[in-house]
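Complex shown without one protein chain; remaining protein chains in place.
What follows is chain A.
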Amino acid sequence: MYSEKVMDHFTNPRNVGEIENPSGVGEVGNPVCGDIMRLYIQVEDGIIKDVKFKTFGCGAAIATSSMVTEMVKGKTIEEALKISNKAVAEALDGLPAQKMHCSNLAADALHKAIEDYQNKSKKAS
């Protein structure tokens, strides 16, 4: 039911873990099934230098988490904000229809992490 890419990211997820003193953290729960994802970003000069995730969820949730970290690494904040749920799903060669909601987790966590970073930097300045 899952594409090879999904299975690859599920088996060898990229960027699993946490960042100490991150620039931003985003945590989202999936209201549909109850799964949880947390994403950490390290931003330097407006560029996402490092990103890590932890996910409690199905194969699709873990794979989309892993994929989104690959997609944002090295991107500017502006570029990262443009990454949509759909883009993540497409990068994984698609998800089964009943699993599309899982991809929301990853992009939403990313956007939340960026929001957190922006709030923090506003306070600092």
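Everything below uses one rule, namely that a residue touches a chain if its C-beta (ideal position, glycine included) is under 8 Å from a C-beta of that chain, and two chains touch if they have at least 3 such contacts; residues count from 1.
Note that in this section contacts and distances are computed from a predicted model.
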- Message: I want to check something: the complex is missing a chain, and I'd like its UniProt protein name from "High-affinity zinc uptake system membrane protein znuB", "Cysteine desulfurase IscS", "Acyl-CoA/acyl-ACP dehydrogenase" or "FAD binding domain-containing protein".
- Response: "Cysteine desulfurase IscS"
- Item | Touch with the omitted chain, as defined above, among A:19, A:33 or A:81 | A:33
- Message: For a quick check of understanding: of A:5, A:54 or A:120, which residue touches the chain that isn't displayed?
- Response: A:54
- Message: Applying the definition given at the start, please give the residues of chain A touching the unseen chain.
- Response: 2, 7, 10-11, 13, 16, 18, 27, 32-38, 54-59, 61-62, 98, 101-102
